[in-house]
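Omission of a single protein chain aside, the complex is shown with its protein chains in their original locations.
On to chain A.
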Amino acid sequence: MTTNLTPPPPAPVLVRGGSLYGDERTDVLLVGGLIQEIGPDLTAPEGTEIIDAEGCVVLPGLVDLHTHLREPGGEESETVETGTRAAARGGFTAVHAMANTTPVADTAGVVEQVARAGDSAGWCTVRPVGAVTVGLAGERLAELDAMASSRARVRVFSDDGKCVHDPVLMRRALEYVKAFDGVIAQHAQDPRLTEGAQMHEGVVSAELGLTGWPAVAEESIIARDVLLAQHVGSRLHVCHLSTAGSVDIVRWAKQRGVAVTAEVTPHHLLLTDEEVRGFDARYKVNPPLRTQADVDAVRQGLADGTIDIVATDHAPHLRDAKDREWDQAAMGMTGLETALPIVQHTMVGTGALSWRDVARVLSETPALIARDEDHGRALEPGSPAHLLVWDPRPRRAVDVAEHASRSANSPYIGLELPGMNRLTVHAGRVTVRDGALVER
């Protein structure tokens, strides 16, 4: 915490009888912001809050590598405060705030402002993502080192929303971030192949007469970037990979030893372009919803480790930005508060991932990619007390009235999904209890 008023130290918490990573039943004792002890039948010091976690899964706090908090500049749709509340409700203890704000997070000043706002909100750790190019314009590199050496310690750089499509600029960015162990997170979208694009290009776009966003516009950029990353020996992260072809390319690159990691969003694990038939712009997102074959392929890729992580691409929008003709509506959907239910539904419920795998794809590996030393740590004594206690049993319909996000553009409204956030602990402080935010 860097706030002037140091909050009182949180009371100890004893999580009793939960299933660690979905495996053995045990107790977990959190004291002074750290995991103090793990084992059966622990005794609690006086004043300890005791949580009955029978039947629940105990996971490290979730880490989102791809969040749009909209602050500064887009406070009508989300703020650091409301976005991190939403994150906490979703079980996250760290989020990475994308750079496409107004002003763009392309200077040390802006990234420090965002990090500070996260600290004072206190719902989870906010790690700013720095822009790769000045103003996301794709013309010249932003001062990446200034952001990396700022108090925000930026390690992830992305022009997300726009693609660093100039191959020379992409090469230079990949080279430059090697100096401070950074990573370029690429929004893979060839701009020329997607002019005016409205949805996945295929059978449905042909019928609806909407301009197509072809899979090749994503795949060609990923193919180029993995070759560049190999050539210059740098780290590449592929944002929101969405097609079967992209999975194949990343698999091929990993076999060749390229330092590439990839993320998939919850919505690309579940929804398809068939949803566009009703012209409801809540389903408009970039990259677009793809086909069932693509959904099957990204699930398989996540299961076999080709895709390293799940990231939300939480993209809040005002109602007016969505209540419009399809081709005029904004792209993006909220996702922080539905991410784990979707992952449980699509991956755990189908046997494709274990809860231990969920800890890997939603906490450990995203923290590793972003070099968040403090997050995604093993659940063992001495680790920071970032924790999620998840009850996989309840099922309920998604109701945005319960969401903490300032925006309501969820594609899942009314959909019955499994799981409930019993407890989220950030740095020893309980942020969520039984699905409800716990005010300080």
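The criterion applied here is as follows: contacts are C-beta pairs under 8 Å (C-beta built on N, C-alpha and C of every residue); 3 or more make two chains touch, one makes a residue touch a chain; residues count from 1.
The criterion applied here is as follows: contacts and distances are computed from a predicted model.
Asks: Suppose you had to identify the omitted chain by its UniProt name; would it be "Aspartate carbamoyltransferase", "Class I SAM-dependent methyltransferase", "ABC transporter permease" or "Peptide/nickel transport system ATP-binding protein"?
Replies: Hidden chain identified via UniProt as "Aspartate carbamoyltransferase".
Asks: Of A:212, A:266, A:287 or A:301, which residue touches the hidden chain?
Replies: Only one listed residue reaches the unshown chain, and that is A:212.
Asks: Out of A:75, A:119, A:327 or A:374, point to the residue that touches the absent chain in the complete complex.
Replies: Result: among the candidates, A:327 touches the missing chain.
Asks: Of A:90, A:182, A:202 or A:392, which one is in contact with the hidden chain?
Replies: Spelled out, the listed residue whose C-beta touches the missing chain is A:202.
Asks: Contacts of chain A with the missing chain: which residues?
Replies: Residues of chain A in touch with the missing chain: 192, 195-196, 198, 201-212, 214, 278-279, 320, 323-328.
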